[in-house]
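With one protein chain removed, the remaining protein chains of the complex are shown where they sit.
And then chain A:
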Amino acid sequence: AASKTPRHPVLKKRDDFEDVLEERRRSSDLRYALRCYTPTLYKGLVPCKASMLKTIVLQSDHLQYVIKQVSSESGDSTECVAEEASLILDEMAHRLQLSTIRFFAFTLSKAFKRLFRSVCVNEEGIQRLQQAVQEHPVVLLPSHRSYMDFLMMSYLLYMYDLPLPVIAAGMDFMSMKFVGEMLRMSGAFFIRRSFGGDKLYWAVFSEYVKTMLRNGYAPVEFFLEGTRSRTCKSLTPKTGLLNIVMEPFFKGALFDVNLVPVSISYERILEESLYARELLGVPKPKESTSGLLKARRVLSEDYGSMHVYFGHPVSLRSLAEGKINRSQYNLLPRYIPQKPRVDTHEFLNDAAFRLVRIQEENMVLKPWVLIATLLLQNPDGLELSFLTEQTDWLRHLALAFGAFLDWPDHEACSEVISCSLALHRHLLSVSAGHVQLNVTDAPQVETTPEEAVFHRAVVVLSCASYRNQILHVFLRPALLAVAMQSANSNRKDDVYNCFNFLRNMFSNEFILCPGDSIQDFEEACYLLMKHGVLQVLEHEIVMSASGHSTLAFLCSVLDPFLQGYQVVCRYLCEETNENLTEKDFIPAVRSFALKLILAGRLKCCEALSSDLQKNALAALLRLKAVRKVKVGDQVTLKVNKIAVNSLEDTLGKSNVNQNSWCSSMAMLK
């Protein structure tokens, strides 16, 4: 990997956007919903009826094989197992109907026009997709931030006369009686959240997806991230479904598969405060139809604009070139399920990360994202004029690092900022030219201190979900900035070691492709050098005279995460309960952090986020500082306190000089 040339993210070229709502505002939605829909199809195929699809799946060699296998293992008759398979398929299968799509085309047109100022799509991406659909089966891989995502995807594909996708959805939707069926009829198929060892379920599921893909009846759509990201950071991708859609290529049943990453970004997320509450431990409301009706309230609010960017189709064949030896499947009939080999697994993982990275890179960022970043770093608020100045500075930094920023060119900076502030007014207060996150505002009379902290945390986490959108732009330079600080040395090797440590520590938190450590380091050096922050010599990395403010900013970007991870480590070291169960971990850390905040020993509300806590635990498990032990039906966590302590120390070192950076920042003010 080291020999690869460093990536130059700055040189990225992106397409222009068109607002699809413009046309909707001008002509009849009804006529639009009833218009003639003639999608371009893969090799001119006629879509296949749901019942036909079911027969193909149930009679496939693969499923027949597994049915026999399950039957001989369980002692049930094959008819019985086949019946079970058929029921699973009924529960799972989509029943795509054009009439439902038309219904959605009508209602969603209405809804989108109320919700959004504009829905922008890169039409070049659509054209590429049109081409791709005809060449090879297509897999659509949208990012997942909101329930809106897949409705929007189908809506857009209908709009552009593209074949409607079949979408892998979580079973939780099924509990919404009417809506579940509606979604089913608009192409969703439902999978259980966990079916661990259920061979039959897996066989039905994978054969169903593969049949749809192989025959090219419809593009398959699923979310690499597995679930909606509550933090607006991309989630570590799951590889299960990716393996299923890739297998027909590995086994030669398909010449190629086009993987199309799609980035969907919202100026304001519909579920914004819902997510923040969920992260703070208020369980998410069970999906129910009545809940959705209550969501009608959201219809009266302004959610700004939305951007959908269809990325370049990635040819699976070229992706796998030289990495997958397809002849490994030569010696067994292909219908016999085989576990992916280690190298296949590595490939899947690597591909999944790369695809999520593409999603990240094509995610449109609004000015508010920059403002939110600055407001979080200044909990006491900022003068509007200074905020404007800082935002402009940050904008240039972000652009230099290759951010896909949607900044109105012709408007004055102050104008842009006041617009953003207006759209997100519920998160902040502006008084006498002073802008502050809405943290002190506590209208209720009798609030306990806990409630006050909770209230503040909701605002901070909501705001953080916007900052998180730009993290991927700053991540690598920020890791380098922190590494330089903690290395306490200019030697390149020392800095790299620290960088690598941090990268390793945070690889459950951020999208960091496994094995790309050196490349990431080089990229960070390149960016900071190009921006005049650093001089990278053969064996040394030296900060330039003018580099202080940038490095200080970058360090504070990672600060909440460093603090949060330290809190988790400290908790694990101080916890005396030998039988801490995995289930109790999150509430326990949360109350630990809450105590620290109440005692004034911790300022950072983000340490309360269950997402951060989960990621920290995953990292500690990965680094073997914590072990899972199964006791009865409980999983308990065994803590290696020495290891955790030392990790905390190392993280602490990264924070040591924080004050000196901050003071230089203050000097700048």
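In this text, a contact is a pair of C-beta atoms (placed from the backbone, for glycine too) under 8 Å apart; a residue touches a chain by one contact, two chains touch by 3 or more; residues count from 1.
By definition in this document, contacts and distances are computed from a predicted model.
Selecting from "Rab proteins geranylgeranyltransferase component A", "Alkylglycerone-phosphate synthase", "TRASH domain-containing protein" or "3-methyl-2-oxobutanoate dehydrogenase (2-methylpropanoyl-transferring)", the unshown chain of this assembly corresponds to "Alkylglycerone-phosphate synthase" (UniProt protein name).
Across the entire complex, the residue among A:252, A:449 or A:587 in touch with the chain not shown is A:252. The omitted chain makes contact with just one of the residues A:25, A:110 or A:326: A:326.
Within the whole complex, the absent chain has one touching residue among A:334, A:434 or A:548, and that is A:334. Taking the complete complex into account, residues 252-253, 255, 325-327, 329-330, 333-334 of chain A touch the chain not shown.
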